[in-house]
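Here the complex is missing one protein chain, while the rest keep their positions.
Naming follows writing order (A and B), and every chain is counted from residue 1.
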Amino acid sequence: MRAVPVLDTHSIDPPASAPARDLRRVPIHPDHWYPLAWSRELKRGKTLGVRFAGDPIVLVRTESGAVFALEDRCAHRQVPLHAGVVTGESIRCCYHGWTYDCSGRCIDVPYLGRERLPNGVRAYPCREVRGLIFVFPGDAALADARPLPELPSVADKAYKTRRFGREVKCHYSFMHENLMDMNHQFLHRRQMGQMRARSLGRRRGEDWVEVDYTFNREEGKQPVGEALVFGASKKPGDQADKSVMTVRTGYPYQTLRIRSSEGTLVMDLWIVYVPLDAAQRTNRTFGVLSIRRPGVPFALDLAWPLLVWFTERIFKEDRWIVEREQEAHDAQGADWNHEVFPVINELRDLLRSCGGRTVIPIREAGDSA
Amino acid sequence: MRAVPVLDTHSIDPPASAPARDLRRVPIHPDHWYPLAWSRELKRGKTLGVRFAGDPIVLVRTESGAVFALEDRCAHRQVPLHAGVVTGESIRCCYHGWTYDCSGRCIDVPYLGRERLPNGVRAYPCREVRGLIFVFPGDAALADARPLPELPSVADKAYKTRRFGREVKCHYSFMHENLMDMNHQFLHRRQMGQMRARSLGRRRGEDWVEVDYTFNREEGKQPVGEALVFGASKKPGDQADKSVMTVRTGYPYQTLRIRSSEGTLVMDLWIVYVPLDAAQRTNRTFGVLSIRRPGVPFALDLAWPLLVWFTERIFKEDRWIVEREQEAHDAQGADWNHEVFPVINELRDLLRSCGGRTVIPIREAGDSA
Partner (left out) sequence: MRAVPVLDTHSIDPPASAPARDLRRVPIHPDHWYPLAWSRELKRGKTLGVRFAGDPIVLVRTESGAVFALEDRCAHRQVPLHAGVVTGESIRCCYHGWTYDCSGRCIDVPYLGRERLPNGVRAYPCREVRGLIFVFPGDAALADARPLPELPSVADKAYKTRRFGREVKCHYSFMHENLMDMNHQFLHRRQMGQMRARSLGRRRGEDWVEVDYTFNREEGKQPVGEALVFGASKKPGDQADKSVMTVRTGYPYQTLRIRSSEGTLVMDLWIVYVPLDAAQRTNRTFGVLSIRRPGVPFALDLAWPLLVWFTERIFKEDRWIVEREQEAHDAQGADWNHEVFPVINELRDLLRSCGGRTVIPIREAGDSA
């Protein structure tokens, strides 16, 4: 990773001559695995109603512990199946008792003979991986060929992992740009001191883009939260800037990894932003943050509450600012961004080319969301 | 009533070949008497602002106790007359003091001579019957010829009556279908045990449809609330299934009556769903439930709090589910129902043919209500 060409990140990319389609109206591509819930949210014999880009989906954990995902809408009168009753390995609608199995087939209507049962509801491919329940909302025929995220650090005992996330009221693209543009450390000046990022260069593949950063502290002393992640530095500019942070969007996921000067992976964040509503103006963020345990036993466990506090603060500030970006976009009815950082323009190009082919029909400025 | 032909209620009606107009966009027909308030809600010398399908209406009880109904909008600047002051037998607008009599005529503008008074506001035919204030929102010329509901059990001392109701956020048609389809007992499984309805057959007239049911308990013991209505049964299947329940929509009202095996009317419910907003996505339900007093004096009075609790629970569950139906319809922008019960398809046909001739211009899926 040291051999990458150092690009001039200070040149201003010319704006595209042909007007590109508005990135904030590009739907996320459905032919990927998306987490729709944490495993712990779905108890045995219970249901959970979730959404992907406006589509209601019910997650069911049967009495045997298996998980399946159906359209969350009874074939009869379209009331939510998540209000129903899990019976063995099937789900029974709460209203008139129509019953569906894991494939969505209707297997019982109490007041109809078995020979004339109606059609059932759509089923979604569904897998459970490392505490996340993944669903494949697109073309089910492509699901098996599409790899599931592996999250290796989560399984590695050398790391301690925190799962976090919330609803954020913005298009997923604002999230990707926020994390990838480390020039926004000014937003976190209270937690990060006066850090300044320096980009070492970017790389691009067909469905990914990544960028490396080093950091310099300009003034002030190192805050405690930062020390937990980067390691404590003796004096300004001493150590933090020897670590390298790599931020990568591997569509549709994003990772942020920090390696020490010795090349050890000290922090490994995997994160994804799942659109909830049809207009994709709201996403649920699922973040999995693994921190390498230091040499001293239990040191990380003791410091954990502080790390939780630190990451929550950072995430809260990021959430606030991306929601303001979305608000501005909604008010303007168009993208007025004047982006000067080449990495971000590269990322936006990637998100456009990997996204869905349709255009989200958003409402006019001033309409309520 | 025992001689009705037993229809095959298990056959699936074929969907109509020509696409019928969406029942959820059929406005209720205005040429009927609709209750807009309970009498107890309108005190002497006071006003009450109500709505019928988006039209604001002010009910006024004068100092002599008479009730009249006007358009709730001053002719001058359209502010609500219900914020005004009742003066003798007239209503004075709170803003500039324009005054109207029971016919809607403007009889005073304090700063104008009597000889040049402006036109007044629309008046509605209005009657008070058994604790309900009825208004005729349609063509006033038809009001006298149209019968008012009689509610005979309310006046009969052999019965004790409960008045109930609330706003429910759905089209009135969902309410009719909910009450008429007794296969939805599964929704009330906590209160009703495992009751199973069996329809004995349906009858249809020009502006009415009705269906008879008997009930069987499949398992569990009889809950107390149910016993109050149906009478206590010694063992499962013993007695409840000898009563006959008749649910009838006599446009625009609905009744549910239970007769014992001896033919006595033991329960008599009259109910109507009055649209509040112009889109008719919200209704106010007015229910009048009369229960026949048993032989033991005061037994029903003692059990009354339990009956209130029981009916409130049932009504709350019904309200919840019909609001989910409306939500689904709004999200889909169309009726996706796949109805398999012939009685309900008959009812829907009736509601379409008796309803208003226009189409409610509802908003697209995703718009806020």
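Here, a residue touches a chain if its C-beta (ideal position, glycine included) is under 8 Å from a C-beta of that chain, and two chains touch if they have at least 3 such contacts.
Predicted model only: the values in this text are computed from it and were never measured.
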Fill in the blank from the handout: Touch with the missing chain holds, among B:Arg25, B:Arg73 or B:Arg130, for B:Arg73
Handout entry: Contacting the left-out chain in the complete assembly, out of B:Val26, B:Ile91, B:Val109 or B:Leu350
Key = B:Val109
Completion exercise
Touch assignment to the omitted chain, from B:Ala279, B:Ala303 or B:Leu350, lands on B:Ala279
Practice task
Write the list of chain B residues that the hidden chain touches.
Solution key: 54, 56, 73, 75-80, 83, 92, 94-97, 109-113, 116, 118-119, 277-279, 368-369
Practice task
May I ask you to list the residues on chain A that touch the chain which is not drawn?
Solution key: 9-10, 12, 181, 183-184, 186-187, 196-197, 321, 324-325, 328-329, 331-332, 336-341, 365-366, 368
